[in-house]
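Quick one: the structure is below, questions incoming.
Only one protein chain is missing from this complex, and each of the others stays in its spot.
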Amino acid sequence: MLPRLSPPQLAFNRQDIIMSILRSLTLLLIALVSVLSLPASAQEDDPGKALLNNLAEVPASRVEEAINAIVSSGDERARGWLEAYGNNRLSRIDDTGQVVIVLNNRGRDWEIANPLTGENMGEMSRRELDRIAINNRIRGQLEGILAMLDLNATDPDVREASAQDMMGKVDASLVEPLEAQLEREENASVRNRIEEALAIYRVGEGNLEAVDVLAGSLHPRARAALNEAVRSDNPALADKAEQALASIEQKLKLNRAAETLYFGLSLGSVLVLAAIGLAITFGVMGVINMAHGELIMLGAYTTWGMQQLLPGQPGLALIFSIPAGFLVAATAGIIIERSVIQFLKGRPLETLLATFGISLILQQLVRTVISPQNRTVVTPEWMSGSLVINDALSLTLNRLYVLAFALIVFAALMMIMRKTRLGLEVRAVTQNRAMARSMGIRATRVDIMTFALGSGVAGLAGVALSQLTNVGPNLGQNYIIDSFMVVVFGGVGNLWGTLIAGLSLGTINQLLEPWAGAVLAKIIVLVFIILFIQKRPKGLFPQKGRAAEG
Amino acid sequence: MSIIEELSNRDRVFEFLTPAVSPVDTRHGPILYMEDVNVSFDGFRAINNLNMTIDDGELRCIIGPNGAGKTTMMDIITGKTAPDTGSVWFGSRHNLLTMNEPEIATLGIGRKFQKPTVFEALTVFENLELAMATDKRVIPTLRAAMKAEFRERIGEVLETIGLQDLRNQLAGILSHGQKQWLEIGMLLMQKPRLLLVDEPVAGMTEQEMERTAELLTSLAGKQSVVVVEHDMGFVRSIARKVTVLHQGSVLAEGSMDQVSNDPEVIKVYLGEEA
Amino acid sequence: MTIRKHVKLGLSALALSMSLNAAAAEDPIKVGILHSLSGTMAISETVLKDTVEMLIAKQNAEGGVLGRELEAVVVDPASNWPLFAEKARELLAQEKVDVIFGNWTSVSRKSVLPVVEELNGLLFYPVQYEGEESSENVFYTGAAPNQQAIPAVDYLMNNIGVERWVLAGTDYVYPRTTNKILETYLMDQGVAKEDIMINYTPFGHSDWQNIVSDIKRFGSAGKKTAVVSTINGDANVPFYRELGNQGISASDIPVVAFSVGEQELSGIDTGPLVGHLAAWNYFMSVDSDANYDFIDQWIEHTGNEEAVTNDPMEAHYIGFNMYIEAVKKAGTTDVDAVKDAIIGVSVPNLTGGYATMMPNHHITKPVLIGEIQDNGQFSVVWETPSTVAGDAWSDFLPGSRDLIADWRKPMFCGSFNTATGKCGASAGEMAAEEAE
């Protein structure tokens, strides 16, 4: 089944690898020339072929050797092969036994290429192909090896990244080459990383000085190393590590606080996005739009649709789907307003029922037209991963963007409400419909616009949510109740209220979660809102004056 | 099944058979007494150091331009709005500021809104029935039975407000004027010691007005009546004492002639009228 | 034609109308399909309905069984648990079906169970579940905990060298029980209590920030850490997203999931998930001709090139064939005859082996560990040398340690207590009803 390696053997191999890497680098130029001059016919005696076949054939227990063989061959295609291997893309054709790289492994027929020449070999039924097995353990080692390769990259960031990958992966065999690397390296941060990486190993070896190196580090692997040191039987080391950890814990506390706050705000921003559209339709028009969630859903599906239209460019698609999502949802909103809500003027509770019906219809529509399954929405490169503040505190990018997006949307809405003609008319109509009418404001038109605006914003929320959660028929339901809570808590008809309410509820929830657990936290928040409404039936920021009484 | 017995227990003496005279003590002084009352809505001063007293059995008219604080004043008296400062006493015993609307109402203050509010989904008869001075607590109300004497009482009131023929119509279909009457009728059913009547004749025809005037004047003496009205003609036809409110405080007080000759008043009020 | 039947059915539901099947009786073998086609569970269950329909079509193409056609009777319990019981009763009492294939969630099974037992029907249940049950009338073709959870943990322990465990699950009975079992099992294996972190979240939980960062912290204690996830369907997408974004890669902290299959992955961008694990008894990527044929069939049936297959579908495939075999063996569709006949029946599964129906109404299955690939498929990295027989009563729960199930006479008991040597009351009662 799976390889069980004894460390020494591994170490031995690593030793080779490093040496060979250095060699390979020097050989690079020649190799390059050679490959350019390589005639297609000469493939037969291409050493790479043997290497790959070897990798494919050896029993799992000796895969290491095969890999090392590839690395030490100094073949500059090695990296490509190993990456393909790491991504499960290395297969061999059942009958010919030829090793190929799978370019596209979706569907029944897979597109393959020749690893030696890189030429595309067209499609082949997956029945014909036999994947060359890999597992996490080997993948882990591959990462280490590739990292070593990268340590020589010209781009310092790449070097730093790879040095970071080395952390915790260092063993006896790597010490020497790493030290050599340290000599050569002039970039400070990369040096730090390498030093930490070495220190982690040395602490493991019981080296006291190394502890000092790690004392400042917030990196989890550094902490891991120290934790182990604490458990070691060398008392001196143990309590030195103890102190180091203590100091680290201090720093961590702050970071954790910051982290939780960020979590809270990010959850809050989601709530705000989901609720703000409602704050308009419900707060300003007094329409209880139970289909609000489904409008969000439409926005999310628009994103999915866009990504289908622009395959391979999720980022671009996402940008486009911001206006698109708005328009789709807004149009849906207009249709709803014209077809139903306009007949229910001043009967908010009836609008609740009707729109609930609409929400059911919309859901089922998506189920039948698109699919009951969730849809895949790809997260673009620039939105995945996280913004690293330090080793302990990093802010997930997608949520960071959503947070920013929420604030922008909010600001934009404020602008519209405060500065534009529409906003003025809207406020006029809500204050006193008849009066506004008599002043020549076309109330019905304002209603349509308002509802469209609210719906559109819901669409925007959907676009954002597609980056955080499922895009499926039930997407809307999961947010509708929360949205109402936020609006009511914030005070109907008050955008600021919605913002504050959303953010604070999100934060409260995240603060409670660690000790109350996710479910209890949510319950507590709900109960809190219920009680709060008893105290202040009109929410945080009630609408003032006689208008509110009406 | 003891409940059933309880309920069908016919020889039980219901609270409302005992006449509902409110224990308001007016032996010494006025029935309503307002001192230094102040109310402001987000900065806007609706009532400004208002001082006013209404004597027992008096008929008082209150006039004043829009936003003078007439309605707000009534809100304060009836417990709808709580003033920021000041004191409001009903008789010499009851501090109205410590009570809620129902308590104040049962105490004997009836109110007619500016915009006639009757229960549109109920018949005229039922409207009056609900207004009747009886035990208003939940369970007694649930058990309440329509006794002959109640029918008579309601009959009389229907007589006075001239809606006998409409007794079984839904109040919703009444004309504006008829609603005004019905609401007044409901006040009468309450047997209040103090009636607050907000613009009673709005939307009434001439003769309707006259009858209202008669009614109100006839009430005075038995009960105290406070009328807020814009229609100067009407005010003049009933007024004995008139109070002019302006910007939330008393501008002038006295007979109609006095106030209507008061230069101040003419400036702020009648001036606009003319 | 089922449509017409159902209109009638509606009428009969209106009561006071003919009970239709008195006449329609005998000729076709009626196969009831009890899967939600609407509501939250539709996502998972619709494909199972299609699977059974496909199998029936195939069987009929081959001339049915005992010279009789098979006929599907589809109802929609709409993801509503009481409705499951009602529809089951409808199938058995009104439609007089010979067998039912259905249910996904434990709660729906629990709600159907009394009905099937009362009306002595046959139910094939295709989903991996928490065990702790063995009914005379139910055949569990999905995995019991010992056919999924425990082998997966063994793999992590022995092959990945995991020492520290996060048991994360949705808060309902399957994860609860599975985690209880695993906790006991791990402790028996000498794992310290503080090396086990258990966490429960509500259905459809979407905000994983806190939990994932806890896991991260938990994982930085210097021991190899893994997450055993019994997180249910919808909650997985945001969970994996958060994992990816907080930079937890499979080589740092691998996640092994018991409820994430090809179906679920089809809703996720699997890029960041490559290398995370799942434990099942079947993967679409399994390299066997039986499997490839099944897939081709499925794609044909759905007319969708992208259509994926998953473990519960295989379970239905096995269960269906077992039923056919049993009917052939018994020479009748009479429930009791089939119940007796089916024990010991073995049919090929899709992973190139055979599945056998055990006396405890569970079946033998191979256990596969698969790694998520970037194409939404799993690649098998490990599998049990031989098939594992499903264990109705876990050996790691105090309550059920001594219980076994054996539906062969003379024991004929779903919860026989080896300690007391007595049969648990529930089964005793069944036997009593049997006698009447």
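In this document, chain identifiers A, B and C correspond to the written order of the chains, with residue numbering beginning at 1 in each.
Please note the rule applied: a contact is a pair of C-beta atoms (placed from the backbone, for glycine too) under 8 Å apart; a residue touches a chain by one contact, two chains touch by 3 or more.
To be clear about the criterion, contacts and distances are computed from a predicted model.
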Per UniProt, the name of the complex member that is left out, chosen from "Heterodisulfide reductase, subunit A-like protein", "Branched-chain amino acid ABC transporter, permease protein", "Formate hydrogenlyase subunit 4" or "NADH-quinone oxidoreductase subunit J": "Branched-chain amino acid ABC transporter, permease protein"
In the full complex, displayed partners of the excluded chain: A, B, C
Sole residue of B:L97, B:L122, B:M232 or B:V250 that reaches the chain not shown, by the stated touch rule: B:L122
Which of C:A57, C:V173, C:M187 or C:A389 contacts the chain that the document leaves out: C:V173
For chain B, the residues touching the chain missing from this view: 3-4, 7-8, 78, 80, 100-102, 105-106, 110-111, 113, 117-123, 126, 129-131, 136-139, 141-145, 168, 170, 172, 186, 190
Residues of chain A (touch criterion as defined above) contacting the omitted chain: 286, 288, 290, 340, 343-344, 346-354, 356-361, 363-365, 367-368, 477, 481, 484-485, 488, 492, 519-520, 522-523, 526-527, 529-531, 533-535, 537, 550
Absent-chain interface as seen on chain C, which is shown: 3, 6-7, 9-10, 12-19, 22, 37-38, 75-78, 80-83, 85-87, 89-90, 93-94, 105-107, 110-111, 113-115, 118, 132-133, 171-173, 176-177, 180, 200, 202-203, 397-400, 403, 414-415, 417, 424-426, 429
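Everything that follows uses one rule, which is that only the chains that are shown with their structure count from here on.
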Chain separated most widely from chain C, comparing mean CA positions: B
Distance-to-centre winner among chains (Cα means, whole assembly as reference): A
Where chain A and chain C are represented by their mean Cα positions, the distance between them in whole Å: 31
Mean-CA-position distance for chain B and chain A (Å): 66
Parts of chain A lying in touch with chain C, wherever the complex brings them together: 1-2, 87-88, 105-108, 127, 130-131, 133-137, 139-140, 143, 220-221, 223-228, 231, 259-260, 263, 266-267, 270, 364, 367, 372-379, 384-386, 394, 396-399, 468-472, 474, 478, 509-510, 513-514, 517-519, 522
Touching residues on chain C, where the partner in the complex is chain A: 38, 40, 42-43, 46, 159-160, 171, 199-202, 204-207, 209-211, 213-214, 216-217, 219-223, 234, 237-238, 241-242, 244-247, 250-251, 254, 263, 266-269, 271-272, 274-275, 277, 287, 289, 292, 295-296, 299, 305-306, 371, 373-377, 379, 381-382
